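One structure is given below, represented as structure tokens, and several questions about it will come after.
A single protein chain has been omitted; all remaining protein chains appear in their positions.
What follows is chain A.
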Amino acid sequence: MPEDAPPTRFGPLPPGIAPTVPTPGYPGTFTHTPSQPAFRRPPGRTEVTGPLALHRKLPCGEANLAEPIPGRPAMGQLIHIAGQVLDEDGRPIPDAVVELWQANAAGRYAHANDTRSAPLDPHFVGHGRVRTDAEGRYGFFTIRPGAYPVPGEAVWWRPPHVHFSVLGPASLSRLVTQMFFPGDPLNPLDHIFMAVPDAVARERLVARPLPPAEIGPGWLGYRHDIALRGRRATPVLP
């Protein structure tokens, strides 16, 4: 690689960004989180590389969750979520694979594990996968998800949220995160949202309402940029 050697391209995360684990109020983290500290290894070739052209392996293009069958929109507030996938220098990451999944407007997932009695929407499956363009842009047509309760001894309600899985250019840039909606009263009560210690870092997880002009009427627009770990991490094939 050129002047910028791998170790400086992937520094440790600043404090306050990574969620506290195990996470208070979230019992599952107390049975899954490793109890022993992780070993720190200098980023080497296996960590700074990753599969390119992953969109060939993971077919992309399912961007319309809200109206997969024309004329039969899903129930709920129709929204459009769009943004850019960027590295720590703010450079766009093209060809990133962005996966999204979420509950329907009633807070129910179309998933065998969700056995709650809230209604399923036959016109909403709730997952999609796209590939970022040359400017790192992605976009999904979907609906605003409903809140849902997490069962257990102390039930808590997840605020409306959208799950994102982003496969960027390197193993170290892999990200699984959740997007939240501005001003929801459940946000400050959510153990998962509040597990992020830094308040500014939490705000970065909240989408900004921003009706995109090109989308057209009827779609409430949200902008949500996704910064991945790594500087000059965008691979350029000669």
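As a working rule, a contact is a pair of C-beta atoms (placed from the backbone, for glycine too) under 8 Å apart; a residue touches a chain by one contact, two chains touch by 3 or more; residues count from 1.
The definition used in the following text is that contacts and distances are computed from a predicted model.
Consult the UniProt record of the chain that does not appear here and report its protein name from "DNA polymerase IV", "3-isopropylmalate dehydratase small subunit", "Glycosyltransferase RgtA/B/C/D-like domain-containing protein" or "Protocatechuate 3,4-dioxygenase subunit alpha".
Looking only at the record, the undisplayed chain corresponds to "Protocatechuate 3,4-dioxygenase subunit alpha".
At which residues does chain A meet the chain that is not included here?
1, 6, 12-14, 17-19, 21, 23, 26, 28-36, 38-41, 44-54, 56-59, 86-90, 99, 101, 103, 109, 111-114, 126-127, 129, 163, 165, 169-172, 174-178, 192, 195-196, 201-202, 204-205, 226-229, 235-238
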